[in-house]
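Note that this complex is displayed minus one protein chain, with the remaining chains in position.
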Amino acid sequence: MAEIVGGFIVSHDPMITGNPEIANKKQVANVDAAFETIVERLKELRVDTVIVVGDDHYTMFGPHCLPQYLIGVGELEGPEENWLRIERYQVENNVPLAEHIMNYGFANGFDWAVAKSLLLDHGTMIPIHKAITPIPGVRTIPIYLAAAVTPIIPMRRAQQLGAMIGDAVNAWDKDERVAVFGCGGISHWVGTAEMGRVNEEFDHMILNHVNNGDIEALIALGDDYVLENGGNGAWEIRNWICAMAAMKKLTGETLCYEPMPTWITGVGFSELKVA
Amino acid sequence: MAEIVGGFIVSHDPMITGNPEIANKKQVANVDAAFETIVERLKELRVDTVIVVGDDHYTMFGPHCLPQYLIGVGELEGPEENWLRIERYQVENNVPLAEHIMNYGFANGFDWAVAKSLLLDHGTMIPIHKAITPIPGVRTIPIYLAAAVTPIIPMRRAQQLGAMIGDAVNAWDKDERVAVFGCGGISHWVGTAEMGRVNEEFDHMILNHVNNGDIEALIALGDDYVLENGGNGAWEIRNWICAMAAMKKLTGETLCYEPMPTWITGVGFSELKVA
Amino acid sequence: MSMHAVEKAFWTLGKDPEAIEQFKADPDGFLRQFLLTDSERKMIMENDLKSLADQGVNTLLTLMVWPMLNGPEGMPFDYLTHMNGGEPPAMMAAFEQPQG
Partner (left out) sequence: MSMHAVEKAFWTLGKDPEAIEQFKADPDGFLRQFLLTDSERKMIMENDLKSLADQGVNTLLTLMVWPMLNGPEGMPFDYLTHMNGGEPPAMMAAFEQPQG
């Protein structure tokens, strides 16, 4: 029987690979250490497949078709962007499980957009490249939520989607050890006048809710509050909510938090443990 | 208060504009007469806005993002195809009503993909061009279901979506006389070895169910039966189901039926009347 | 053999006029941009759209791609003869009748 054995909150800041030299070296080292910890933990947990919940940045999906949420069930490649200093490569999907989750969603009121071939942007590809690719044989199922381009998915709906994903994994009748990644965040203002601002207080509050497994507290903040205090980039916490909800009960432990204005974001990592 | 005052089943065969000369002239004249009747009826019903339910033909949405259903809430242009002998032009959307229907859907478990700018293919554009564009001032809200590219939307879900659309229109607090179009069909085999086959018996059975307002009979056929007897193109009857469901109770009246092998389809039109 | 990569290749041919030129100039090089298996690539290079359709490629795409690869003048009869394994399609009869 398949089960979710762990999860991680993972920054997907494109500067992690694209522009490390502009940031404080000690902070960069701490971020790299967090990725190494995730790699080690995935090995210890004997994870077979990671469900990676990220969001598009208006690079993958155009104004003619903006999905609320999408699952990749076929070929995967990444990254989309040519400035991440990552040469594009194929990412191995777990096609049968991805198709199962897709169909489970359709049967339960979650009308995914579906990708048969997907070119992943940094929203999932930074976490994949730094934490999954180093472990041969671990496969990836990418899920994209609308978090950066309106209409964004309501946080409540992201939670319901995540709960359904957890149910779908539990309903999969093959042995499979699954982890979930919630990608992005925390405070950042992307392309706006405040770009470069980091709100450490907000970031600690968010990580605190994560570590308490308190999805309801995150949802209760509301999108307006998040926008005001965490910037348009902080809307990505819905990716975290989705991943957390897939795990049902959990506690979290911060692996790394660094406020990094030159990387224009608060960079946070947490391990989510099944409670 | 907004209300749905009528509906139509409308063929969207691209040959209607793209290649009329290869078909029987009398049949072509009957098809044109059906469009003229629809134009007249829309005028008599004093329709302000038409909700046009069609489907993509792997021309608008690529394998990287295949939506189950999509609503266009912004700019519209069409047609996508350059071989329809229709010069591309702007189609006027009813943006406030489209946004209302979008939001009503989100609030009721229908997670649309959303188009802020949409280039319409023949799936909606043939009906728009022949039946709506001739009436100045009538606006169009396009809705696309997955009917030709897998994963297709289940017929049951198309019915639920249509019912929600009807509720959304009824919940709109401005005066608006709305019609719905269900586009496509009936029997046709697109790109397969059988292309050019028309199953008149199947087509009459489908039109009979439509005219009885019998959505359940259509759903009960099942996709396998429809594929076997009506071809892959007949999966488009889910567009009809969606439009019918938006009207709640209805009776239909065939405006035209022509089996047209050179146009590779059974061409059917019906007026749906609020019962 | 999901055929997803074939659909991506065909969809790209449909969207990008330059892609056709690239394919014609260097079919193998063009196709190696996509995550195709050797057998999928072979079927495309040999113009065997029937086998691809039999294995699940959407026939909207095979119908679209045929005239791009073989010229529009063979549509629809040559395409349908291919899809019928060499037999002329039944629908030809309809075209032989006077159209009123």
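To keep things simple, chains are lettered A, B and C as they appear, and every chain counts its residues starting from 1.
Going forward, a residue touches a chain if its C-beta (ideal position, glycine included) is under 8 Å from a C-beta of that chain, and two chains touch if they have at least 3 such contacts.
Quick caveat: nothing in here was measured; it's all calculated off a predicted structure.
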### Message
Touch partners of the unshown chain, restricted to the chains that are shown, please.
### Response
A, B
### Query
Which one touches the absent chain: A:37, A:59, A:103 or A:229?
A:59
### Query
If the hidden chain were put back, which of B:74, B:134 or B:154 would touch it?
B:74
## Note on the structure
Given A:27, A:117 or A:160, the residue that touches the chain left out of view is A:27
### Task
Considering the whole complex rather than only what is displayed, give the residues of subunit A touching the chain that is not shown.
21-27, 57-59, 62-64, 148-150, 190-197, 232, 261-262, 264
### Message
Touching the absent chain: which residues on subunit B qualify?
### Response
74-75, 77, 90, 95, 116-117
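Just so it is clear, only the chains that are shown with their structure count from here on.
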## Note on the structure
In whole angstrom, the CA-centroid distance of subunit B from subunit C equals 28
### Message
For subunit A versus subunit B, what separation do you get between their C-alpha means, in angstrom?
### Response
38
### Query
So, what's the distance in Å between the C-alpha centres of subunit C and subunit A?
38
### Task
Could you list which residues of subunit C touch at least two other chains?
4, 7-8
### In subunit A, residues with contacts to at least two other chains
74, 116-117
